[in-house]
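First the structure, which I've put down as structure tokens, then a few questions once you've had a look.
Here the complex is missing one protein chain, while the rest keep their positions.
A and B label the chains in the order they appear, each numbered from 1.
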Amino acid sequence: MPFDALLGNYLAVFLATIVGFGLIATALIAARLLAPFSKEENKRTSYECGMTPIGSTRAQFSFRYYIFAILFIIFDVEAVFLFPWAVTLVDASKTAFWEMIVFIGVLGAGLAYAWKKGVLQWNRE
Amino acid sequence: MTEGLNLDYSLLIPEFLLVGLVVAIVGLDLYAPKMKKTWLAYIAAAGLVAVGAVSLGYWDTDDNFANIIVVDDYTTFFRVFFVATAAVICLASATMVAEKFRHPGEYYALIILSTIGAIGMAASRELMTAYISLELLSFSLYVLVSYQKFDAKSNEGGLKYLLLGAFASAMFLYGMSLIYGITGSTYYSEIAVGLQNPTGDFQWAMLMGLVLIVTGLGFKVAAVPFHMWTPDAYEGAFPPITAYLGTTSKAAGFALMLVLFSQAFEVVHDDWSWMIAGIAAATMILGNLVALQQHNIKRLMAYSSIGQVGYMLMAIAALNSDTAQALLVHLVGYMVSNMAVFIVIIAWYNMTGKDEIADFRGMRERAPLLAWVLAGALFSLAGLPLFAGFVTKFVLFQSVWNEGFYWLIAIATTTSVVSLYYYLQIMRQAFVEKPAEGEESRLPVPLLMNGLAAALMVGVLYIGLYPQALFDVVEAATDVLFV
Partner (left out) sequence: MHSPVLTLVLHLEEVLIVGAALFAIGLYVALSKRNAIGILMGIELMLNAVNITFLGFARMSVSEDPIQGHVFAVFVITVAAAEAAVALALAVAIYKHRETVNIDQIDLLRW
């Protein structure tokens, strides 16, 4: 029975998938048949805002970028604690409110420390 | 929700003080750039000692914070234990850190943070708190091991430690999720209740959960076959951090194991006892045999510590109130002896920049006090009478023997004799071999290092000659676990 229910639920998804694939296939095939084609060599280069691409695709990012990314991960994910807190705030006690303030304060202190250390400075001497 | 829960923050004052100390040290490093950096170490050590004194005020309390953190004699014991270890490490690294690192404040801050994690592992009575504490300890250690940013070995040791440590946590967590599933709780006491009436369906899930938890913790305390990270992390790390890895991280692992297995899993003792007994046997044999062929002192101490972990695991396998006491006694004896050895290694490395065993030649002529401390501490680790190691090993082996693990004791005594051989190799370099040409002069050992070495040696002898005081303390500490 649950399996039947599962299938029933997904019937619509399945149909949508088929219709979607059908539409795209028709469009591609029709374009192939109807549209005029040019065999220009430049067509095979990758498109970058209309400029001629220079150098290899595997560009190196600056290491500084990774430091930002690492900091971002931390502050981004720590926010996950805010959601359950926000949902239950009305019923929770006053302590819960102040505990979250303390938590945000700790995060803020971490950010301030990174700032003071110059991690957020892109052009360090 | 919070009704009926004891939210008494005053129980956690020592931890709050440690956090305050972290902030103070980082702030000083940042806002007082003119200050001599060695002072940071002294401030950190003084703060840690003060926190240790404050924790002593909690002796004889038996209270809990929201049922997740318990403050009793066991917690107090480990608070003082970890704080003391961290203080010694801070002092031992004072000169080196000031010379080598640009940001010494973070170094001490990380040591103190990891101490908070270690205390949490001993104090928590709930799986999630234990896990978070474990990760607080581990993360700080990952960073500390790789703290020499421009040293390839240090980075490599750190990365290997981190990857294997994270892998182990994942195993540990999966085990916890299975145990949570079959018992419906993450509190140790409720897990014990849940395991008391096992239903047939869950027998396999429970075994699987236990295997995963033992694996995860086995990684953390570096038991064979999960020890691969140990020698690399030990060799790569800065010498004081190597000492720290060998004491705090191991002791914290055992503190957690002892509580977890005695409070939560005691009812299914037969299901995990054999696993740990097997691991203990493998750990003793492999650790001590591989130690024989090492030529770097830090790697040798890594394998020697693996061997010691094997002895301690025997106590977990045969867990009851006697072996628990013996385990804590042995932990203290091991901590003091191991620290004494490492103080000598650190002092020697500071002065000569070398850490191969062959580089210890002629230590008796060049730094006699260090040489004698080294000899005493190594004899203690091997378990010779007069020194701490003899008493603690004797108590440990005796209590495990009483539980009927005769074959484990046979292995343990044999491997102890093997260990004497490699400890004697170091002593041969220090005492018999003459110093290399042109290096015969006496070395100017700093007063601080001599003092630390002598103090630890007094500790080794004190425990070796008059262990009764330690026994009394440990008895009070473990009594709360077995009521």
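Some notes on this structure:
What we mean here is this: a contact is a pair of C-beta atoms (placed from the backbone, for glycine too) under 8 Å apart; a residue touches a chain by one contact, two chains touch by 3 or more.
Given the structure is predicted, the values throughout are model-derived calculations rather than measurements.
For the options B:Pro104, B:Pro231 or B:Gly383, the residue in contact with the chain missing from this view is B:Pro231. From the options A:Gly22, A:Pro84 or A:Gly108, the residue with contact to the unseen chain in the full assembly is A:Pro84.
Residues 127-128, 131-132, 135, 139, 142-143, 146, 149-150, 152-153, 155-160, 162-163, 166-167, 169-171, 173-174, 176-178, 180-181, 184-186, 231-232, 235-236, 290 are the ones on chain B that touch the missing chain.
Residues of chain A that touch the chain left out of the display are 1-2, 4-6, 8-9, 63, 66-67, 69-71, 73-74, 76-78, 80-81, 84.
Following the convention adopted for this analysis, only the chains that are shown with their structure count from here on.
Within the complex, the chain A residues that touch chain B are 91-93, 95, 109, 113, 116-117.
By the touch rule above, chain B contacts chain A in their complex via residues 1-2, 7, 23, 26, 30.
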